[in-house]
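Complex shown without one protein chain; remaining protein chains in place.
Presenting chain A:
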Amino acid sequence: MKTTPAVGTPLSRIEGKQKVTGTARYAADYNVPGLLHGYVVNSPITKGRIVQVDTIPALAVEGVVEVLTHKNRPGLAWFDLQYTDMDAPPGTVFKPLHNADILYNGQPVALVVATSFETARYAATLIRFVWEEEPFDTCLQNHPEKARPAKKGFATALRPPPPKPTGNFEAAFANAAFTVDADYRHSTEHHNPIELFATTTIYEGNGKLTIYDKTQGTINNQLFVANVFGLHYKNVQVLAPFVGGAFGSGLRPQYQLFLCVMAALHLKRNVRVVLDRKQMFSLGHRPQSLQNLRFGADATGKLTAMSHLAVSETSQFEDYTEQVVAWSHKLYPAPNTLFDFKVVPLHLNTPIDMRAPGGCTGMHAIECAMDELAYRIGIDPLQLRLLNYSETDPSTGKPFTSKALKTCYLRAATQFDWFKRDGRPGVTTRGNKLVGYGMATGIWDAYQFPARVEAIITAEGKLVVHNATTDIGTGTLTVMTQIAADAMGLPVAAVTFEYGDSKKPFSMFQGGSAITASTGSAIMVTAEVLKKKLLKKAQSIPNSPLKNAGMEEVIFTNGTIRLRQTPRQAVSFKQIIAANNGKPIKTTRMGMPHAIKLRKYTKATHSACFVEVEVDKDLKTITVTRAITAVAAGKIINPKTARSQISGSMVWGISKALHEETILDEHLGKYINTNLGEYHIPVHADINTLEVIFAEEEDTLINELGSKGVGEIGLVAMPAAIANAVFHATGKRVNKLPIHFDELL
């Protein structure tokens, strides 16, 4: 009679059928009466100003309703603060159509509103601008002298500045028995989720708006809209029931939201704005970066000195930062360290978090340097990691809440047959191919944000759970349903999770692999209170068999409360609600990170990745023929959705290592391969065997669930493992990403 636990089972996505049959509706899929369509015009210049704008030819097109530019836009909130969002870096937020100034190429400069998308797009080509161009700078390499520490601000909480030096790095490095000194360079990447950024604003009248938006944070965007347009919070509802991927690009309100709402309020009409693929390259991006690593080890291979210096681009108006450099010291003990992170402001849009921001940048360099060091010393690369393994966090001396990295290394290595590898570079062959095996370590934060959850037992004895979070395609709906089902002792079929709506109780944006831990823990906390309420009500039923039972004497299973000792004695949820005159019983609670308790610990997820590549002997074309990633991320709530997260990010790892790059033309100050034909991500032919191992940790400290989140960790180790495998195959180190095969010629 006991409900089988749902957590830990590979439940298929609850909304899967809707997605594959096309009935799931995304932000641009809401067709409301009288809908107008907006098309954005973007700046073709990189820096300067709009001297003149003539919208008359555009307005003359039949079907065009309005053209909004900086000249005629409605008055808006005055203070920068009101434009800010939960993820805004320190600086001055960009305000679309604010004035004539052009801060970056692709900046939105006008919105054409018409009765059809095509009419708006056509009319957009007729607007005549006169530009005044000024010299600009978009090249990171050219300006090391402009690098400066980033400003600190609200968002710095999640991205602490580089740690202070320890010991005496320069002396230790000079005296090290073995050293590596290498430079690494990363190109720009744009998120490019398949779903284009889009907003449909329904003008309800009386200052009320219902907004379907592509976002990773419904409440973040609700607050933004209310603040900027001076609306009452409760009159702005932001809905995002389905999100077709975002990868960080939806962490901040994007300009199509602003323009769409502006047009709807101005025209008092329903308006939709959809970006096209080219415009997706005008949103934030993963920044270009330059890194220098110097690692030194003693004669036995123990690290004695680690220096990691990184320089990254930011815009002229905000200081975007990510945590690139701190990671090596969370993995490897070294008494002498030197870390620095600086930004160079360029005439580009502000970067924005992209899956494993900073982590996959820094760890690529760190793990390639470790590989190079292993070869200098003449020991196996895995051996070097094990030799420098630390059970506690070397940077603070604190214990981890859990750390099964060693299990990851060993299980993945065994499954991969790593120990049979001939370590010499360039000697293993298979027909026309050089074969290479490489490995790398991954580490990522285990965040938890505050979240609020409402849980209701309905007249039918079913559970409805509410939270404002989105499901960006990760499986949040399914996972939360599983957690809630187990927490209340109900089968999954009796649980509904309602989400993707700013009217629901609070959730932060869905980022940092944190939502399972955040909303999931809040569900656990809320369920505990709800269970007490139910028991209390059950006890009030005349002759209740549970009359004198305490919480520890009962179990909640299959929609009933039973006595642990004599399970036949039970009261069903339905009976309880009946006793409550048919009124649902509900409760709302906040789930909070155990900040004080956790101050004594370091929280992190870990991974180990092993990769096989084939490189053509003559032509040097590269194929990742096999990859295994073992992940330690606490308890795995749903092995199926978790596996998809890891294998999906392994594909991204292949992309980052070998394909993905937004090409920046420095003379023109703009990105040039702005479509999915030329912005290369892997296709099926590039993906071979991907294996995922979960080294489950029993983590009783981290949160109520014991779960750490798997959205990003799968990406962190892949690029370095691939680069190391390419080295093993060819004897050549290519320290820039992506690696182009011709660099091996």
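Just so it is clear, contacts are C-beta pairs under 8 Å (C-beta built on N, C-alpha and C of every residue); 3 or more make two chains touch, one makes a residue touch a chain; residues count from 1.
Rule of thumb we're sticking to: contacts and distances are computed from a predicted model.
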Given that one chain of this complex has been left out, which of "FAD-binding molybdopterin dehydrogenase", "Aspartyl/glutamyl-tRNA(Asn/Gln) amidotransferase subunit B", "Acetyl-coenzyme A carboxylase carboxyl transferase subunit beta" or "Xylose transport system permease protein XylH" is its protein name according to UniProt?
"FAD-binding molybdopterin dehydrogenase"
Out of A:Ala182, A:Leu410, A:Leu668 or A:Leu701, the sole contact with the unshown chain comes from A:Leu668
Given A:Asn31, A:Gln52, A:Asn72 or A:Thr125, the one touching the chain that is not displayed
A:Thr125
Please give every residue of chain A in contact with the chain that is not shown.
44, 118, 121-122, 125, 278, 430-433, 616, 618-619, 621, 623, 658-659, 663, 665, 667-668, 670, 672-675, 677-678, 680, 682-686, 740-743, 745
